[in-house]
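Only a single protein chain was left out; the remaining protein chains are all shown in position.
By written order: A, B and C. Residues from 1 in each chain.
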Amino acid sequence: MKRVYVNEQWCLGCHLCEYNCAFANSGEADMVKALKGKPIYPRIKVEGTELVNFAVSCRHCTDPMCVKSCIAGALSKHDGAVCIDHSKCVGCFTCILVCPYGALSQGETGAIQKCELCLENACGEPACVKGCPNGAIVYEERDTL
Amino acid sequence: MSVDFIYPEFEVVRNDSRCIACRVCERQCANEVHSFDPKQGSILSDERKCVNCQRCVSLCPTRALKIVKSNCTLRENANWKDDTIKEVYKQAASGGVLLSSMGNPKEFPVYWDKILINASQVTNPSIDPLREPMETRVFLGKKPDRITRDQNGNIRCKLPPQLELSMPVMFSAMSYGSISYNAHASLARAATELGICYNTGEGGLHEDFYAYGPNTIVQVASGRFGVHKDYLDAGAAIEIKMGQGAKPGIGGHLPGAKIIGDVSRTRMVPEGSDAISPAPHHDIYSIEDLRQLVYSLKEATQYQKPIIVKVAAVHNIAAIASGVARSGADIIAIDGFRGGTGAAPTRIRDNVGIPIELALAAVDQRLRDEGIRNNVSLVAGGSIRCASDVVKAIALGADACYIATAALLALGCHLCRTCQSGKCNWGIATQRPELVKRLNPDMGAQRLVNLLTAWKHEIKELLGGMGINSIEALKGNRLMLRGIGLNEKELEILGISHAGE
Amino acid sequence: MKLEGQVRIPSGCAIAAAISRDGKRMTGEMIANAMKPMHDRSNGLGGGFAGYGIYPEYKDFYALHMFFDCRTTRKDCEVFLKEHFEIVKSEIMPTRKIPAITDEPVIWRYFVAPLQSVLHAQQLDEEEFVARTVMKINTEHPGAYVFSSGKNMGTFKAVGFPEDVGVFYRLDEYEGYSWTAHGRYPTNTPGWWGGAHPFSLLDWSIVHNGEISSYDANRRFIEMFGYQCTLQTDTEVITYIMDYLLRRQGLTLEEAASVVAAPFWSTIEDKPPAERETLMYLRTVFPGLLITGPFSVVFGFRGGLMALNDRLKLRSMVVGEKDDMVYIASEEAAIRTMAPDAENIWAPAGGEPVIIRVKDGVVV
Partner (left out) sequence: MKQYVIIGNGVAAAGCIEGIRSVDSEGAITVVSKENHAVYCRPLISYYLQGKTDLQRMNYRSSDFYETMNCRVLYGKEAIKIDSAANHVLLNDGTTLPCDRVCIATGSSPFVPAFAGLETVEKKFSFMTIDDTLALEQAVNANSHVLIVGAGLIGLKCAEGLRDRVASITVCDLADRILSSILDKECAAVMQKHLEENGIRFMLGDSAERFEGNTAVMKSGKRVVFDVLVLAVGVRANTDLAKALGAEVNRGIIVDSHMQTTSPHIYAAGDCTEGEDISLGKRRVLALLPNAYMQGHCAGVNMAGGSAVFNKAIAMNSIGFFGLHAMTAGCYFSGEEGGEMYEQTGDGTLKRLFTKDGLLTGFILIGNVDRAGIYTSLIREKTNLDTIDFEMLKKVTTMAAFSGKSRREKLGGVV
């Protein structure tokens, strides 16, 4: 299954992926309208140090702890992707507690949000990948380690 | 001096109604033009530091930024132009030689733009490259004068060493040091994928790039940096750099600050020492000395590699080329006065040398007149900007072209012409790791491949239009060219007729 | 208006050729008639023929066919000729006055042999000497033009339709084992006889239909070797290329064909190793002699003909046979005129040379 991977050798820490993500999931057609003057709630987050940067988003684990731990049955796997049913999420954050990558976070509404590979939004392909200026974020098939 | 005589050249225009304060501009500007003001929640810009490299403009996700030329003007003066006056201010302040980068930006004639290409109509069919084979392969190197046969009457097929190219374009010399590791990686990988060559410049060959040897031209310049036996053996050809179009008669100077780590090791220059390439090769004070170096290099590599001699286009270039053609060199590369550089004295860059179009035409004709054109291949460089420039150069008589500025543009260069600062925001002309990483060679190589693939298509279209289906039938085919707005002398030198003739 | 030579004039054409492999001689009437059905491929601005084996009585002498613009030019030129050659015979070219051919120049022919003393002084072989001298006359003697210079062969050309040119030159009175013919459709009207085809040098003659796009690349390459393309015609440059490759580089006809109509690289790569190596080599060594753009040519030489199309076959050309005869023409109709029952008619592939030689043992 294709997943989003970040090659930290090329990640510039520019944070554009966060903005592209927030925009893609905003439902707005214009980035300014979507993001100007408010905090953003991206599903991918840039982390790093002075020397190295990388962006983290959902790994879509083969055996996802978050899905197993969700007390509301709001998380599930569909065709390999871990998806969230926002209407079921009550915001208990158990998934945040169990995700080893820190890939889930609280969204604007208080419910959980996570990368769903832009399969559900208008972008259609991961906006972070499409917008990465340095090709650091890729959407590809990789072998199991 | 407390008074700054020079008003900033550019204005950073930020459309506040579009800026979302994502701070990408701030993070991406190595010149520290942009800064975030937490109090206002907005971004400030200090245009004095701006070099107009357009990095922030390109990365701004909401297109809230543009850089424009400042319209703060000195009183108009047709003689004392703005730039001229500002250069006086700069020198009055610094007492130093002015430095510049990339090619001559002045308004000299661009002959490529005054030459038009022919196409077939009625009497001769044009050829559709999508339907018919269209060949762009070239071999650079000396061609034998005579066919010889063995005792059975078969042709002896031993050729002098040749450089085979899938299309008549190569990436010209840019040293590791003047450009980054990732820029080199991009060039090396693209050259390999394209079946052409790139050129190490005088920076040596990084150990990681020996793998690209069959598509590498290794350069031997006056500083001899990075030259050793394995280096010479690694390349597909060896280039002796006698001169550079951007700075004929001038050597090179890579400041010690850039001689660090791998650059130092690759150049074989101690860390922190300036790498100074002398103006002349100190073992070449005349043409016969050049012949010695040519043959030394041939000896060192068992006569397996073609030797390129690169010269700047200067006034008596035809005579120089004639001498080089008899020196044992296999290929002559001529670099016109608009060729780029990582750093050159401004006065030299803007005033020394001649245009490649005239130099190429003069050299090709001279070598033909002397019957020695087949002794050498000719490579033309110094601002070959597009496929039609390539076609025109080939028709004037070049075997192939060198491109560098166009390649850098493909990698992201926006021709801000401040390579000498070492703060290239595009990760090209810099050694700062955080900047170098901005050029991902996966993308860089792909963009270069795209560029030349596109050019190749265009070359084929132009060839097909002329009714030609192989690039060698274009070489020196000046009948395919016409001048426009050129005077008799220019037409004579170019060896072409005027449009309408 | 500029004359041919001062300016390059593209043209379309008709060509035809016939050869007897047995060396049987035939009059030029047949080949002249063969041009009739291809009348519309010419426009009356040039026609010509080359015949091989037509001067058996002078077979050891170079037959120089020359145009002069006036008697004075001829006199001056003859002085020059005498300085270089022993002239064994000089005569006015026999012609017929016909209404279709007018404004003819002064046409003479000379049978000559190079002066041994001059040859020796210039350290040249005979053919090279003759070639250079011809080129010298054509470039340095305004008004004089050598249009044929081989042994036991001759070219005949004029401004007019080819069938009329044949009548004009009385070709019915010549007998040769091999003939080529040309009708021209130039795109302007310089009306100069020298511009008509065939073009010949020494024993080589070329009739050509096409307009080669590589012209100037070929011209500038070949001019490095002492040739001067005074006419700026394809035919001229192709002749020089063939002379250079065959006589000066010693290539075989097949090898020469693989230079001027070189196989595509992809084709070369599919060949067996030895052939591949040779083809690679020839294409790499003589890139400037690759001829592109449309052409069909019949190249005449002593004892044979070679027909060749450009590698894309952008011009028509068919070949047919009957008994010992081989016919070549732009159109099958021309072949049928010469031999109504011709067999094995085929269109050679682009770049595939068709070489016909008289049989071994036949002396021509």
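The working rule: contacts are C-beta pairs under 8 Å (C-beta built on N, C-alpha and C of every residue); 3 or more make two chains touch, one makes a residue touch a chain.
Keep in mind that this is a model prediction, so the values were computed, not measured.
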For the unseen chain, which displayed partners does it touch in the full complex?
A
Based on the whole complex, identify which of A:V6, A:A24 or A:I84 touches the chain you can't see.
A:V6
Could you tell which one of A:T94, A:Q113 or A:N134 touches the chain left off the display?
A:T94
Of the residues listed, A:L12, A:V32, A:V56 or A:C132, which one is in contact with the missing chain?
A:V56
Missing-partner contacts on chain A, residue numbers
3, 5-8, 47-49, 52, 54, 56, 59, 61-62, 65, 68-69, 71-73, 87-88, 90-102, 104-105, 142-145
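As a working rule, only the chains that are shown with their structure count from here on.
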The distance between the C-alpha centres of chain B and chain C, rounded to whole Å, is 47
Between chain B and chain A, distance of the C-alpha-averaged centres to the nearest whole Å
43
Chain C residues touching chain B - in the complex, by the definition given at the top:
8, 10-12, 187, 210-221, 223-225, 249-251, 255, 262, 264-266, 274, 277-278, 280-282, 284-288, 290-294, 311-312, 314
Touching chain B in the complex: which residues of chain A?
9-10, 12-16, 19-20, 23, 31-32, 35-37, 131, 133-136
State the interface residues of chain B toward chain A in the complex, per the touch definition above.
17-20, 22-24, 27-28, 58-59, 61-62, 64, 434, 437-440, 442-443
